[in-house]
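Heads up, one of the protein chains got dropped from this complex, but the rest are sitting where they should.
And then chain A:
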Amino acid sequence: MELLDNLALGFSTALLIQNVLYCFVGVLLGTAVGVLPGIGPTATVAMLLPITFNFEPVTALIMLAGIYYGAQYGGSTTAILINLPGESSAAVTALDGHEMARQGRAGAALATAAIGSFIAGTVSTVVLAVAAPPLARVALQFGAAEYFSLVLLGLIVSIALARGTALKALAMIFLGVLLGTVGQDIYTGTPRFTFDQRELYGGIDFVSVAVGMFGVAEILRNLENEQTRTAIVTKVKNLWPTREDRRRIAGPILRGTGLGAALGVLPGGGHVLASFTSYAVEKRISKRQQEFGHGAIEGVAGPESANNAAAQTSFIPLLTLGLPAHPVMALMIGAFIVHGITPGPNVITEEPALFWGLIASMWIGNVLLVLLNLPLIGLWVRMLRIPYQVLFPMIVLFASIGTYSLGFNAYDVYAIAFFGILGYVLIKCGCEPAPLLLGFVLGPLLEENLRRALIISRGDASVFLTRPISAVLLVLALAALVVAVLPTIRKRREVVFTEED
């Protein structure tokens, strides 16, 4: 069987001692930043990215991926224990998980989250291994026109990542694309928007954008009104769920896994969508609807499985098409490029050990996460007591050192301050930073393929509509745009109606 051969290759790569070690470091760091409020996986990956440049490419990517799904895990721990979701997708877990913790069943909630995540992670790793190769083969047929339409679709779908209105998210995406044009033009070499500063010829480094928008801006938000943090749950006991619990969580875990694995493939925000959908489904089909919101264990099992399954399958668009589904993956694209690998359908044939090694490492990472989380839960609870006055200087200092070490270029460091303030003001105005980062990373791809497609078609813009795959992708993009705009229209109408009453 080809699949088994591939997985054998993957595990032989992932089980190399340095890869297991850095996978462990990745999930450990990921859990830590998922637990700690005020620092997220995007800022962490951005800070650590320069360090990984010295590693083997596969080792670097294994560690960065570990930080990503480790953070999804850690985020649910704080959601359950202190009602503070570390990641947006854990917001649903807080509804019933924290309620369980207040009823003294924190242990059962944490164990359910861990078991659900592990099962979901295992299943969706297999899904990833089965689904990725055929998709990559399809993607190999893609020309410039198809890629342009695909990138556009990915950008539009990423509106789902943002909480604000679709209009603002759209503006943020294209602001990101615009900022991505700074630097030398790829076709003519003309320096654009560089103010004659040689340091800007290479463009703005995306690490500076990410650290500024997600690290510094977040610190400024937190310093607005400083409060002493309150730790609520002190002791966690009775980890193992009862027989009744085990019976109740089996269904939600399986349904959540299926939903998450399917929705995670959508470029942009699939994991958030998955956990919300799973919660809605569980609530609808449950015989105990009134328990939801008051500590129903199904409300933890379903969304947690869904969000972890989606976290794994969201690597499918990254590995087969080179499209990031999350800001962390946008940074991983940067890691691919630094190591001289173009992310996309060619990775699977040109770097099979890297491709399958990364997939196999995700399963190993899930095993490590269970081992890390259940016995060490006390340690994570204690980490919540680290005062913020220690944390934020650490973020600022490490961010400065990390971005400087990229190319020993002081402009990269100044850019942190610039994007920190820009990001802060935009966040205050209700504009989320995630779409901007995706636009920034994908913008150059968008421009390159637009121009190449027009050269190939001799300047005929209808090529995007006459080639069938491209046309389908554009229709999907349009549909996604309409869907994203619709709820705001509906909400507006509701507002109008209530005011008339």
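Here, a residue touches a chain if its C-beta (ideal position, glycine included) is under 8 Å from a C-beta of that chain, and two chains touch if they have at least 3 such contacts; residues count from 1.
Methods note: contacts and distances are computed from a predicted model.
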Query - Chain left out of the displayed complex - its UniProt protein name, from "Carbon monoxide dehydrogenase small subunit", "Membrane protein", "DoxX family protein" or "Aldehyde:ferredoxin oxidoreductase" - result: "Membrane protein"
Query - Option touching the unshown chain, where A:4, A:17 or A:390 are the choices - result: A:390
Query raised in the report: Looking at A:105, A:168 or A:326, which makes contact with the chain not pictured?
Result: A:168
Report summary line: Contact residues on chain A toward the hidden chain run 51, 54, 164-165, 167-168, 170-171, 174-175, 177-178, 181, 185, 187-188, 190, 192-193, 216, 219-220, 223-226, 388-390, 392-394, 396-398, 400-401, 404-405, 408, 410-414, 416-417, 420-421, 424-426, 428-431, 443, 447, 450-451, 454-455, 458-459, 461, 492, 495-496, 499
